[in-house]
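In this view, the complex is presented without one of its protein chains, the others remaining in place.
Chain nomenclature is as follows: A, B and C, assigned in order of appearance, with residue numbering initiated at 1 for each chain independently.
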Amino acid sequence: MPPDSQNPTLAVESLVTHFPIRNSFGIRTGWLRALDGVTLDVAPGEVLGVVGESGCGKSTFGKTLCGIHRASGGRIVFQGEDATHAGSAQAKRLRRKLQYCYQDPSASLDPNWTIGRSLAEPLVIHTRLSAAERMARVHAALEDVGLAREHLSLYPHEISGGQQRRVGLARILMLQPSLVVLDEPTAGLDLSVQARVLRLLMDLRERHALSYIFISHDLSVVRLICRRVAVMYLGRVVEIGPAEAVFGAPSHPYTAALLSALPVVGGERISERFRLEGEPPSPGRLPGGCRFRQRCPRAGPACAQQEPELTPGGEGHAVACHFPLAS
Amino acid sequence: MTSESESRLVLGRRELALGAATLSVAAATPALAAGTGKFITANNNSYDTLDPHVVFDIGRIASRLNLYDALVRWTDDPPKLNMWLAEKVDISPDALTYTFTLKDAKFHDGTPITAEDVVYSMERILALKKGAYGLFSSVVKPGTTKALNPKTVQFRLTSPYAVFMAVLPEMWVVNSKMVRAHEHNGDWGAGWLARHEAGSGSFRLTHYDPAVGFAADRYAAHFMGWGPKYLDSIEFRGILEVASRVLGLEKGEFDALDGYTPYDQIKRLRGKPKVKILTEPSLRTMYFIIHNRRPPLDDVNMRRALCYAFDYNGFINNLLDGSVVRNAGIIPDPMWGAPKDLQGYTYDLDKAKAALAKVKGPMRTLTINALGGYPQSGQAAELLQSGLAKIGVKATIQSQPWPVVAARLGDEQKSADLIPLWRSAYFADPHNWTGYIYNSKQIGRGNLSFFSNKRFDELTDKALVLVKQADRQPLYEEASRILVDEAAGLFIYNTNYYGAFNDRVQGVRYCPIADAQDMRWQWLA
Amino acid sequence: MRLLGLIARRLVWVPATLIGLVVLVFVISHVVPNDPARIIAGENATTAQLAALRHQYGFDLPLPEQLLRYIIQVARGDMGVSLYTQTPVAGEIWRRLPATMELAVYAMAVAVLLGVPLGVAAALRRNSWFDHTLRVLTVSGLAIAAFWLAILLQLLFAMWLNLTPVQGRVSDFGPSGITGFYTIDAALAGDWSTELDVLRHLALPVMTLAFPAMATIVRFTRAGVIGTLGSFFVDYQRAMGVPWRVTVWRYVLRSALTGTLTQIGLVFGNLLAGAVVVEAVFDWPGLGQFAVNSILQSDYNAILGFTIYVGVMFIVVNLLIDVGQVLLDPRGR
Partner (left out) sequence: MKLLGRIARDRVALAGLLVLAVIVLAAIFAPVLATYPQDVTTYHTAQRLLPPSAAHWFGTNQMGGDIYSRLLFGARITLMTAVIAVAVSVLIGVPIGLVGGYWPGFVGDGLMRVSDVFLAVPQIVLAMAIAATLGPQIQNVILALSLTYWPFWARLVYAETRNAKNEIYVEAAIALGVPPWRVMVLHILPAIAPSLIIRTSIGLGGTILTASALGFLGLGPPPPSPEWGRMIADARAFLPGAWWNAAAPGIAILVLVMAFNLIGDGLRDVLDPKLRGQARAVAAPAEDEAGD
């Protein structure tokens, strides 16, 4: 069991998000199981890293948490309240505290709106503040992310990529959330900008007592800032635990494979294109048993029989594998 | 009882016998006879059906006139009634029994025409209740027409009917054997006859396409024989646009146009090479139908106001360039029964206003239903609208094709207040313009004005049972005066016929009841 | 497989769309009820006759029931009879269909055969006087009222130049043949004087219809070619030393044509709409004239029948175009 499970900010139980697959007649022929039974907790103030290949369900996970996608099953308990099937009033209240930060903030800003209007919008929706009060909050948030007020009257395409991220963060902060899902917050940025953004994130966490779910395929960044890491493969968490444990002594063959592709310092940077043996199967047509078995060097007959459950191995480290690697 | 004396009784003239004599175009010597090719007429109406018993108008008369025959036929101008399929007629002294003897004649398929065919045709008209039905329904009951023998047919009328002979040309004789063979669910062969022909007429159908028209070849064995020159084939095309018809004639695509060509075009065509214009006095009066029952038009003062608000001179002399003559009443002046001294209305806005002032009921916007495709009808409507505006009466114009207007005409609720149109000579008798269209018994049928006047009814009823023209004439003259005094309609003019032809066309015999579309007389030079 | 799926998915909706269309037109034509019994009976009918007719044709039933009866009747393939001519509507439409199709096919052919090369030429000589002239021409092509253009052409070619007939489809009654396309029937019969006559009759209406259609195609082709010329792919071809002419003809044109194809459905729709007025001007015995007459005369059955036919035609044409696009575009296959 993970630490602080007594009083987590977020508790997710067997969360499932399926999308229908339709054939050319428009008739549903199956389900794309983008999220297939995810269970994990996030403690107050914690930074939980979620890693995995593209298409493993990381973003779906984040978006389902924030209500962008509808959960097909399982439970999301946020600050003690069930947020899974929240009715509109409850959902509205919860969304203030549970925010999603888009991978590409420039795309998440309406190109026809000024920065100022985009920033004030959450307050218009969720609060009854007067225009002046809203302005004050906008200014405060701007200051928090280190942007000048002149930016307020600009349009998104008129500012730089790094500034766009800051605007994105400022918008998140407007409603004073307690948990923020950061979806690839550093993707596509220069290393130097990356570092500044990361520093800002850490800063803000302290200042506003935030928890983060940090979604990234960039293991090195995750290792740098996350205390705990969940490894996802095809919609499931295959390994979760303290960052040192997961990265230092991976138990799941998949984690090991991921890490083996991690370049040594001074070598090649990890890119999205890193490869295991073969391609992952389509999430619409999963194999029976362990969903990693076709690519797994350690797969045995048992793996085809039964899907392994996430089994705690001590110190909050858990792994879903019939034949975990010895630590 | 001799046929001659009786027919004179009915028609009041010797015309019938004389007509038959002039028409004795005995089969000419074959050696001289020569076909002169194909003749194409561009008509303003489309031929959507060929069934001779469902339509009854001049616009589409060509198919009936040329593909079918009747016992008698109108020809020439002034119109003469001729024996046609009938050899002679015997009329009983009580004017109730008409006995016809048939000539030796054959249908296009070679079967002889018998009294049985005549009986079938009459019964068919009475059963289908369309076309000329209204002309016969009041006096001929189903089952009363008898074939005495193959050559003799007898009609028994329920009451004397002075115009019976005059309307008989619309009783087209169909080949009963052939039509019976195509009857379907008791439809009297209507489905089949709409697309096919079962007649004996001067021409036999070769092509028919409702979207285009029909074509027919000469029927050499026609019982009336043929003159020295004739057409080999005829074609009638329904072409709705005036401009297309006129341009086609100019270019020689057509040999003749219908009789409704606007005078502006006639004027223009006059100067053209290869075109000739035939002008004949006609029997077609133009007038506005007035809805006599719907307030405020039920008030005679209102109707008089209308009649004073129409610019007759502007219409006749300017818009129509004097091509027609003012006709104060509804009966065309050349016709007997039209009072020669009749004083009609003039364009006089003061009198119109004075009349209007006497109208008691509330005023409203009047509706004028013009006939689409007939520019004159629309122009008359606009002119009346303009005149009415000057005396403070509003009117709206709705322009619709004739079938739509016609479908509403007899309906007291739906019929428009005013409809500018023509009253053609369906038969050459004053009844055509008076009793048939204004007698209150005809309301919902011939009487589309919903006019009713006791004295008028008496006069026109009496005129129908009298036999002598001399006796009938004063009745019709008085009736005509009543219509004007009551402003039962807004009477405008009597038309001249202006036929536009290719200058090769010869032998045209114009008749107001058939325009110039009886093709057996014509040939191409 | 994808293709079959596409076709099947579209076909599933056809009956629903058609029923919707029938309901729509039925409602439209019955909002202000003209008395159809009166139309059938003619002006001399008596009240009793009218009542009998109403009963016979079911006009005395409540509207929804009339509608239901009509739909069932149509489902059995019976479009009813025209109120005016008392002849089956389906037969009338089939008789007229070839006239309109022949017109539309020739107009389309002219529009494509002239429009595509002109569009390519304009694109290759961008901003030349040729391009500018063409632009003016195409803009006016889309701005001119078809009926007015028809009258203009009639006066110019038929009257003043005396090159073509004024109206109609053929001088006579047309060749008899199975296709109903006079040009084909005459050719099959080897009747060349009729063939010529038919072509002369076709000239003006085809020109009238083809002009706006061509304008559309020129504009699309031009834009498509310019777009393709600006693509990396063309740069690559140039860099590889592929001759310019080959690039244009083999690659650019192909992609431009694919784009034009998507417009053909639109153009076809416009052609049918144009036919409604153009046929009225040229007295062309086709569906457009039929539609105008039926509508002007409130011939319900004829209007309904026409709408169903045109609806089916539209759906089929659009389907064919989608299929064509899938076949032409390798990505879609």
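Criterion: a contact is a pair of C-beta atoms (placed from the backbone, for glycine too) under 8 Å apart; a residue touches a chain by one contact, two chains touch by 3 or more.
Fair warning: this is a prediction, and the values are worked out from it, not measured in the lab.
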| item | value |
| --- | --- |
| Touching partners, among the displayed chains, of the absent chain | A, B, C |
| Residue among C:L3, C:I71, C:A121 or C:A223 touching the omitted chain | C:A223 |
| Candidate in contact with the missing chain, chosen from A:P111, A:G188 or A:G314 | A:P111 |
| Residue among A:Y100, A:Y212 or A:Y233 touching the omitted chain | A:Y100 |
| Of B:G35, B:P281 or B:G378, the residue in touch with the unshown chain | B:G378 |
| Contacts of subunit B with the absent chain, listed as residue ranges | 241-243, 247, 262, 264-265, 268, 311, 314-315, 318-319, 370, 372, 375, 378-379, 381-383, 385-386, 389-390, 396-400 |
| Subunit C, residues in touch with the chain not shown (by the definition above) | 13, 16-18, 20-21, 24-25, 28-29, 31-32, 126-127, 135, 138-140, 142-148, 151-152, 155, 159, 212, 215-216, 219-220, 223-224, 226-227, 230, 259, 263, 266, 269-270, 272-274, 276-277, 280, 291-292, 295-296, 298, 303, 306-307, 310-311, 314-315 |
| For subunit A, residues in touch with the removed chain | 63, 66-68, 91-92, 95-96, 100, 102, 104, 107-112, 121-122, 125-126 |
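One rule holds in what follows: only the chains that are shown with their structure count from here on.
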| item | value |
| --- | --- |
| Between subunit B and subunit A, distance of the C-alpha-averaged centres to the nearest whole Å | 90 |
| Averaged-CA centre spacing for the pair subunit C and subunit A, given as whole angstrom | 55 |
| Junction residues of subunit B, two or more chains touched | none |
| In the complex with subunit C, residue positions of subunit B that touch it | 46, 48-49, 54, 129-131, 133-134, 190-191, 194-195, 207, 209-212, 215, 237, 239-241, 243-244, 247-248, 250-251, 253, 372, 400-401, 403-404, 406-411, 414, 444-446, 448 |
| Contact set on subunit C toward subunit B in their complex | 34-35, 38-39, 41-47, 49, 84-87, 92, 95-96, 99, 151, 154, 158-159, 162, 165-169, 171-173, 280-283, 285-286, 289-290, 293, 296-298 |
